[in-house]
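Sharing a structure below in structure tokens format, with a few things to ask.
One protein chain is absent from this view; the other protein chains keep their places.
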Amino acid sequence: MAKTVAAYWNDLRDTRVMRSIFRGAPGDSSLHGALAVQGNVFLHLASVKIRRRSLAFSATWYLGTLTLATFLMLVVTGVLLMLYYHPSVPQAYADMKDLQFVVSAGLFLRNLHRWSAHAMVLLVFAHMFKVFYRGAYRAPREFNWVVGVILLLVTLFLSYTGYLLPWDQLAFWAITVGSNLISAVPLMGAKIRFLMLGGNSVNANALLRFYVLHCVILPLAAILFIAIHFWRIRKDGGLHTGLQDTLAKESHG
Amino acid sequence: MDETKPFVAVVESDARKAPLRVAFVTRRTSPQVHSTDDAFVMTWPEGILRAAVAVEALAIVLVLLSLFADAPLEGLANPMQTPNPAKAPWYFLGLQELLHYFPPVVAGVLIPTLVIIALVVIPYFNVNIEADGVWLRNRRRRLQIFAVVLLALIVFLMVFEVYAVLAPTLLIGACMLLAARRPIRVSSVQRWLTSRPLSFWIMTWFLLTSSILTAIGTFFRGPGWSWVWPWSA
Partner (left out) sequence: MSEQKDTRRESFVKLGLGSLAVAGCGATVFGYEFLSPNVLYEPSPIANAGKPDRFPPDSLTADPAAGIYIVHAAEGFYALSATCTHLGCLTAWKPELGIIACPCHGSKFNRQGTKVDGPAPKPLPWLRVWLSDEGDLLVDRSTIIPPNQYVRT
């Protein structure tokens, strides 16, 4: 009888090297399951146990998870695209053509980056509406909702800054109109626009500023607020289930 | 679900080992057991693997899309030539449509700022914490306020000819009036409508309005931001 995949994996996992990496022998007990989460630097923000109710698709539609997934896809594809992109005028446009026609898998990566970006914006909005309609913003989760709104703004700003980077007609004029809207802010509008563009019009300075915003400042802000967002989920008692609402409703006269 | 257990009061002598638990049964509840406890499962493997499946499904969709649909790339940026029409990315098209009716200060600065503020304060307002149907309390008074607000909104929208927002406003208004009808029908539709709190109505109005504005900006606007029918283009 052939060995199963699980058996092969078990043998590999039980070696000295692997036991030193994962800090313990393999096993299927709940203790091992707990250690897998608790002892893992990437996973230990999550709780060891989770309510079965929260895992149902109808609870959250997994929108938060999917939003995070698109963010990670964007980071990976974005970093790869950065290797072939110079944020200067007009080199940026030439690089876009390079990525589409010369770089192996360049077209695919660029497409994936673009579609993931649209997907992320869509998912962020959907996640917000779903959280609202299931009442998961009520106490004690109010602040987490505010953090979510901040993340919405960061996402939109990330998308906006990224939009300029191809330096094509679509990019240039969309950002020109957008920056003129900013100057409509009373009192400080023109100053804010000047700072944002690094000049009086959309030119090389603007492209560089948007590049730094898009690739460094905003992703760091996003990671920071995502961490706070997940931390608050833990501290507020885990994912919201409809049960708290039903019980609360029935107990207030 | 467990069968309902008879209500039993327990009194123990050692308060630390078996704390006294007293249940107050109010008017609107029954002492029926709703649920005994929340079932917990291990995050690993159940939670994480389920998340992985969801992410995998999304990845497949996005990869297929990326293989068969190309992201657009127009000509090199030319400050001397504005394309016609010059459209923003889709999530800003609703705003761009609004710019057609109101000056930039209003549509570009005021309304987005108000929307963001409104979103941020949602969890701190009683309107949104109440989970009861909006018509189930103070019905007459609330109907009066509702009539005034709805009328003011309709007049405002008609003066500025913002029919794109007028339509969903009328629709939501009609649904709210349907929800306010007495007697409350046995039919589940009207019962469901009547049990919706005010926060639901406001958010649904916002969702409908922004979707319609975005759809118009995407499909029904052509050169010079003039109205076009998408099937004739």
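Letters are used for the chains, namely A and B, taken in the order the chains are written, and counting of residues starts over at 1 for each.
Simple rule for what comes next: a contact is a pair of C-beta atoms (placed from the backbone, for glycine too) under 8 Å apart; a residue touches a chain by one contact, two chains touch by 3 or more.
Bear in mind the structure is a predicted one, so any value in this text is a computation, not a measurement.
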{"item": "Given B:Asn84, B:Thr113, B:Asn138 or B:Ser211, the one touching the chain that is not displayed", "value": "B:Asn84"}
{"item": "Residue in contact with the excluded chain [from A:Met18, A:Leu122, A:Leu153 or A:Ala204]", "value": "A:Ala204"}
{"item": "Footprint left on subunit B by the chain that the document does not show", "value": "79-86, 99-100, 103-104, 223-226"}
{"item": "Those residues of subunit A which, in the complete complex, touch the missing chain", "value": "173, 176-177, 179-181, 194-195, 198-201, 203-205"}
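Everything that follows uses one rule, which is that only the chains that are shown with their structure count from here on.
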{"item": "In the complex, subunit B residues that touch subunit A", "value": "26-29, 34-35, 38-48, 50-51, 54-55, 58-59, 62-63, 65-67, 69-79, 81-83, 86-92, 96, 104-105, 108-109, 116, 119-120, 122-124, 128-129, 131-132, 199-200, 203, 207"}
{"item": "Contact set on subunit A toward subunit B in their complex", "value": "30, 33-34, 36-37, 43, 46-53, 55, 62, 65-66, 69-70, 73, 89-90, 93, 96-97, 100, 107-108, 110-116, 118-119, 121, 125, 128-129, 132-133, 135, 137-139, 141-142, 145-146, 149, 152-153, 156, 159-160, 163, 166-174, 177-178, 180-181, 184-186, 189, 201-202, 241, 243, 245-251, 253"}
